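This report concerns only the one structure given below.
Complex shown without one protein chain; remaining protein chains in place.
Note that the chains are named A, B and C in the order they appear, and that numbering of residues resets to 1 at the start of each chain.
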Amino acid sequence: MAIVRVGFLELWVRDLERSLEFYQGLLGLRLERREGHVAYLRGYEELEWSLKLTQAPFPAVRALGFKVDSEGLEQGLAWARQEGLPHRLESDWGRPEILRLQDPFGYPLAFYFRAEKLPRVLQNYHEYRGPGLLRLDHLNVFSPEVAKATRYYQEALGFRLSEYTEDEEGRLWASWLHRKGNVHDIAFTNGEGPRLHHFAYWLPDAMAILRAADILAGAMRTDQIERGPGRHGISNAMFLYLRDPDGHRVELYTSDYLTVDPDHPPLRWSLSDPRRQTLWGHRTPRSWFLEGSPFLDLEGRPIPTRASGLEGIPEHVI
Amino acid sequence: MAIVRVGFLELWVRDLERSLEFYQGLLGLRLERREGHVAYLRGYEELEWSLKLTQAPFPAVRALGFKVDSEGLEQGLAWARQEGLPHRLESDWGRPEILRLQDPFGYPLAFYFRAEKLPRVLQNYHEYRGPGLLRLDHLNVFSPEVAKATRYYQEALGFRLSEYTEDEEGRLWASWLHRKGNVHDIAFTNGEGPRLHHFAYWLPDAMAILRAADILAGAMRTDQIERGPGRHGISNAMFLYLRDPDGHRVELYTSDYLTVDPDHPPLRWSLSDPRRQTLWGHRTPRSWFLEGSPFLDLEGRPIPTRASGLEGIPEHVI
Amino acid sequence: MAIVRVGFLELWVRDLERSLEFYQGLLGLRLERREGHVAYLRGYEELEWSLKLTQAPFPAVRALGFKVDSEGLEQGLAWARQEGLPHRLESDWGRPEILRLQDPFGYPLAFYFRAEKLPRVLQNYHEYRGPGLLRLDHLNVFSPEVAKATRYYQEALGFRLSEYTEDEEGRLWASWLHRKGNVHDIAFTNGEGPRLHHFAYWLPDAMAILRAADILAGAMRTDQIERGPGRHGISNAMFLYLRDPDGHRVELYTSDYLTVDPDHPPLRWSLSDPRRQTLWGHRTPRSWFLEGSPFLDLEGRPIPTRASGLEGIPEHVI
Partner (left out) sequence: MAIVRVGFLELWVRDLERSLEFYQGLLGLRLERREGHVAYLRGYEELEWSLKLTQAPFPAVRALGFKVDSEGLEQGLAWARQEGLPHRLESDWGRPEILRLQDPFGYPLAFYFRAEKLPRVLQNYHEYRGPGLLRLDHLNVFSPEVAKATRYYQEALGFRLSEYTEDEEGRLWASWLHRKGNVHDIAFTNGEGPRLHHFAYWLPDAMAILRAADILAGAMRTDQIERGPGRHGISNAMFLYLRDPDGHRVELYTSDYLTVDPDHPPLRWSLSDPRRQTLWGHRTPRSWFLEGSPFLDLEGRPIPTRASGLEGIPEHVI
């Protein structure tokens, strides 16, 4: 199936005002539409909305959206039927056809091609607010079976592996997979799942990452800074991990690298390499390995999770 | 006289709304007080206001303000009397005593020590707007007698020379003089004067300079970008020169160097060196050598100007 | 034909030492191999060499290299035969099969898939020199028939249009075409051609662009800074154009945007828009519209050029 790139995320939040104060007020995402308890936002580079927030009784993730090509919806439908996956066609604001389905691992995927284009604002620099988030870059999900999910996403969905973490016994702890030509559109991280680990927006440069940390600190929200700023060994990206008012984890991300070559060799990291998580050797907070957001099934019920057989977290932890 | 640093600038503008839309709306200066046709602004690092805008029939500069030490006002008064300079004591918002005087060259100086401190906002990063102007850095004035003014400001007012431009016959075309320990608090530039050439705010880094250019371009104000972004040979600073809605020239400036050593040797530049104006060799627009803002005398009348004996402008011009 | 991305450039230079002093010494490209009068260089992110310099009697461009997928060489060969294009199979250092051909417009293309991978050095930050060039980003060529070449590259070679410049009569003056998912792998610029206008390396951020200008100025090479630093309206990229010791034009480039969506709408610019060339309104030097590097045919002879029917250069010029 011709998946083009990660396209959007749908979050359930408990208090839409409070969430908008975070995503729009502090992070500066553009609010493009608000209807009652639903809000649609985008980054400054995007021509399509990429974040949908819905006020709901508890925090959850309703959909991991992927842009597909013009034949992707039909292919997705065929795949769902062939695999016997729960699925449904929906429409949303500016997106007449969205194929929602629950994949074999429980992830609530959503495929769409047609989308009404919003006006370009990339060069409306006088309207930029906050650190200037540009575009949704990737999703990262917890999985109790990283090896299996990684193989499936490569074989059935055409994702390509860019980097991976292995222990000395050759067991896969994490993988980074892409369609759009940088390090990832989706990553699998070992742990209780299926759950969302985080979603990430691309920023123009490392200075914008630092500005984001300053803005959170200025607003007395240091408790929402979970990790960073730092540079990942994996992906080479500069990062900052924040927790939104519901605990959803959002990464600000920039400066990874190009992976379009068909013969691009995946990069192996050893689980025990301290430069893997943060190139500068920083320790990672324990919460980063344990906490995530629940997914919803097509009926809006939380998807049950399973613990992973790979137990323990890396030693290089605070 | 113990001048500490440049402290503020008072501008006459024709349309206060339009000026605030520029200084507050685009450049992001903080509006601290507005009373009818008068507005007081400051940068994010400043504890005292640094820019006063007054709506008036024509654009002009009413005062070049300098912070002095606790005995500076008395010394200034003695100096004004001794030299027979027009002078007057005033008060303004939060500044109970300002000694205004017209110096021997016609520059409308204003000295003050006592100032009500505004709340610190340096770390209120969530409130920053625009490129984040931090503090007033310097003033630059046209003078038809640079050599004489430079010598007087050193001898009578205690300024120290950091850099200067000379031609091959040893004639002084421009000088940079400081009190606070960086390249300048005031500079003299050859040309019809006395007039204000520009005033400059300090920004945190070169990225902020670029962001300012982007913001002006985003707002379709490229006609107000007169010169830059670039790096000066002189001062080593990154710069951007803008023209406000009345044509007053404001520089965004960062990254010069420390000059506190009593034996710091002034740096000589040759008038014909193309790296002097812009280290990267860029040409300077003709307007930069010709256009400036008129000064007002203590009665609010424009101060007459004289042409300079040093004619011609550098060859390295657009 | 499945072209993946621009892959390399082969330049003839008159003095290899002098060229290496520029590309390796000042720009900091990594010299990976030198054999007599030939040198191979790469950026810090690249796993394959991207610039080949050969000492020769006159400056010229021998090949515009494109990485293709595993079937691209065969497809290219079929295309060359079908169109009757001069072509030849070659090998080079670490690249056993390169299909060189002269396309219908005279551009000396080279396709390759297999390439020996060099060791990763992206995170060897202690070895970075100069502004830290990361990877070859695109080529830009003069063409006397931009509209025709643009259509052919889309239809026969699968390139996708991201931006274009048109005059009010709907004539195409320039086009930006990509395969890898950012603004371009190749661009066509109206003018006497076929000639190379410039090639561009990607840098990590705008600060690196400024550092490049500082480095050239520090080395007293301001005469080799032709244009910039600035931000393009087209592509949104930060840029700096340099001329190498033989006059070949190299761009340092960063911060354009993602174009992977199949329905990504091409962006039209009006020829008379001053923000098109430089978003900040800067004028472009005349040389930029007139000077380029000659191409070589498969026998190493200069390819004759033709003037363009679209005469004149934009008004917004120094």
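Following the convention adopted for this analysis, a residue touches a chain if its C-beta (ideal position, glycine included) is under 8 Å from a C-beta of that chain, and two chains touch if they have at least 3 such contacts.
If you're wondering where the values come from, they're calculated on a predicted model, not measured in any experiment.
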Report summary line: Listed by label, the shown chains touching the absent chain are A, B, C
Query raised in the report: Which of these, A:Leu118, A:Ala217, A:Leu298 or A:Ile313, touches the one chain of the complex that we don't see?
Result: A:Ala217
Query - Full-complex contact with the absent chain, from C:Arg211, C:Arg227 or C:His248 - result: C:Arg211
Query raised in the report: Thinking of the whole complex, not just what is shown, which of B:Val38, B:Leu85 or B:Leu267 touches the missing chain?
Result: B:Leu267
**Report entry** Contact partner of the left-out chain, one of C:Leu11, C:Leu26 or C:Ala200
**Finding:** C:Leu26
Query - Those residues of chain C which, in the complete complex, touch the missing chain - result: 26, 123-128, 205, 207, 211, 214-219
Report summary line: On chain B, the omitted chain is touched by residues 4-5, 45, 47, 67, 69-70, 113-115, 117, 120, 122-123, 134-135, 180-181, 204-207, 233, 236, 255, 257-258, 260-265, 267, 279
Query raised in the report: If the missing chain were put back, which residues of chain A would it touch?
Result: 206-207, 210, 213-214, 216-217, 222-223, 225, 229, 231, 238, 274-275, 279-281, 283, 318
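The rule we apply is simple: only the chains that are shown with their structure count from here on.
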Report task. Kindly list the shared contact partners of chain A and chain B, in label order. Result -> C
Query - Chain of greatest Cα-centre distance to chain B - result: A
**Report entry** Distance-to-centre winner among chains (Cα means, whole assembly as reference)
**Finding:** C
Report task. For chain A and chain B, let me know how many angstrom lie between their CA-based centres, rounded off. Result -> 48
Query raised in the report: So, what's the distance in Å between the C-alpha centres of chain C and chain B?
Result: 43
Report summary line: Where chain B touches two or more other chains simultaneously, the residues are 207, 214, 216-217
